[in-house]
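Each remark here refers to the structure printed beneath this line.
Only one protein chain is missing from this complex, and each of the others stays in its spot.
Letters A, B and C mark the chains as written, and numbering starts fresh at 1 in each.
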């Protein structure tokens, strides 16, 4: 297993999205896996679970950075659950452990991750999320994955 | 010293504001102290230092929650420096330790604190800062302090 | 209030000590306050509460660094409750925020604080606690406070 040099893409978003964004998150996860990147997320339900399910169905690898102290809290599509016991404070670590982030929908938790992504110098792509400085808007899952990866593989776009 | 039941107001903002916002932060800190509230901030320079200086000049009490491991990192107007060693991740703790927040100017670090304030159910008042959902806009330092405190002392406004 | 240059002494120990150690912790807290130092502790019950009660009864100042997200979790003798939301991981911050530590009784939580105290280069004095390298043993509360402070006020002992 050669994983160390793979690009890690963080997918951020809330636990209770509407079904439309759940499907987009699934497609984003699938796209990430097809590109050979590793999916990093918060490990719980909603957008996090949909993206991880998409990535696993496409044969990808998933890492979930959890708020609680128990790795068992992770959704069933997480290969590597990382417990932190930090509560919402763990959001900083989700951003820290991705090379680039894709935000899908989301409320204030997602906003912390968008902001930390910018603090840590990571590009943040967004679909249906906060329309603010520091977010590169995408319309579709495919566009989001392409935007996320084009700094790494310039020929993609 | 009776401090336990005092209201704690967090002042959030960046280390390199322009002079205009530094003055506003000073006035906010002074206003907080005059109302008998405790000032909580990130303990470093810029908005944090200006607000703490204002609070101290008005006889107030100041708490600084620091990113580094050394209490000595705090600016000279902090009475109680709290080292965390968490880096930017400590921003969550600034929001956690205030009853209400006032954002002055600020970039992405301030945005994490605005978002955490909302996650933790705190009102966030803002002057010259992110114009987004979850921020109650104020025009002046006096208005900001009044908006911050009016849930606690309804007759103020 | 001039607090910034006061020595900060951490008192560490468990939530369920036997009554003997509760009395010793009280005496340690009282001794700390009488010397003009600030008491730092974990802010909860048992040794932490007894020491804070001793310090307050002698007119001292107390800081409690809490595992939970709510400052209200602190015992009633804490002047400055600091919420962290870090759970047991906050033990590192207790050690970080003291110039010197006094361990009274205690189990594995106390052991993390003894170890972190040594990592951060702080002297750790102990009464009825782990008998290991990195702990300077004391027999009485008075001796513990004297040992804790003698690097700061060499003439005390």
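Here, contacts are C-beta pairs under 8 Å (C-beta built on N, C-alpha and C of every residue); 3 or more make two chains touch, one makes a residue touch a chain.
Since this is a predicted model, take the numbers as computed values, not measurements.
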item: Subunit A, residues in touch with the chain not shown (by the definition above); value: 1, 3-4, 8, 61, 63, 65, 69, 71, 74, 76, 78-85, 92-93, 96-97, 120
item: For subunit C, the residues touching the chain missing from this view; value: 86, 88-89, 91-93, 108-109, 111-112, 114-116, 118-120, 130, 132, 134
item: Residues in subunit B touching the chain absent from view; value: 69, 85-89
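Please note the rule applied: only the chains that are shown with their structure count from here on.
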item: Subunit B on subunit C, rotation in degrees - Cα superposition, rounded to nearest 5; value: 180
item: Subunit C against subunit A, contact positions shared by both copies (same if over half, else different); value: same
item: Geometric centre distance via CA averages, subunit C-subunit A, whole Å; value: 41
item: Subunit B, residues touching no fewer than two other chains; value: 92-93, 120
